[in-house]
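All protein chains but one are shown at their positions in the complex.
And then subunit A:
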Amino acid sequence: MISSHDSLRLFLAAADNDDKVRVDGEPRAALEADVVRCCLSRKKEQCSFVDHRDVRLVYRQYAALYIVVGVTDTENELSIYELIHNFVEVLDKYFSRVSELDIMFNLERVHVILDEMIQNGHVVETNKSRVLAPLHALTKMADAS
């Protein structure tokens, strides 16, 4: 997840859970910066898929927030594109109208959500209520105590 907010101050989060983005041996920061530059430089009318070295990046922009997923050529681009949206909708449901701040201040929860949806690069669950089940259980536990 990249935010172009605050004069391009970058903020990377859960996206590295997708092992396809992780490139072994390459300095993480350099890779991230590269990917970010690549996506931010693209204009609205350009398509949402871009080949970057040996991965294809699929990205989607929500106001100042970019969500980028690196995929190999065995993946269906449109389905990933919609998966991103599904993820955002889940966040929206959980945080009730999600904002960038929610994501920033609740990183660990965002991670839980992402883990429920994607596990080392593969879709686990797409059903919103089932994705949120563990977090809701958690809230209940906390309320009870």
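Please note the rule applied: contacts are C-beta pairs under 8 Å (C-beta built on N, C-alpha and C of every residue); 3 or more make two chains touch, one makes a residue touch a chain; residues count from 1.
Note that contacts and distances are computed from a predicted model.
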item: Per UniProt, the name of the complex member that is left out, chosen from "proteasome endopeptidase complex", "60S ribosomal protein L35", "Serine/threonine-protein phosphatase 2A 55 kDa regulatory subunit B" or "AP-2 complex subunit alpha"; value: "AP-2 complex subunit alpha"
item: Residues of subunit A (touch criterion as defined above) contacting the omitted chain; value: 6, 10-13, 16-17, 19, 28-29, 32, 45-51, 74, 76-79, 81-83, 85-86, 95-96, 99, 101-102, 104-109, 111-112, 115, 119-120, 122-130, 133-135, 137-139, 141-142
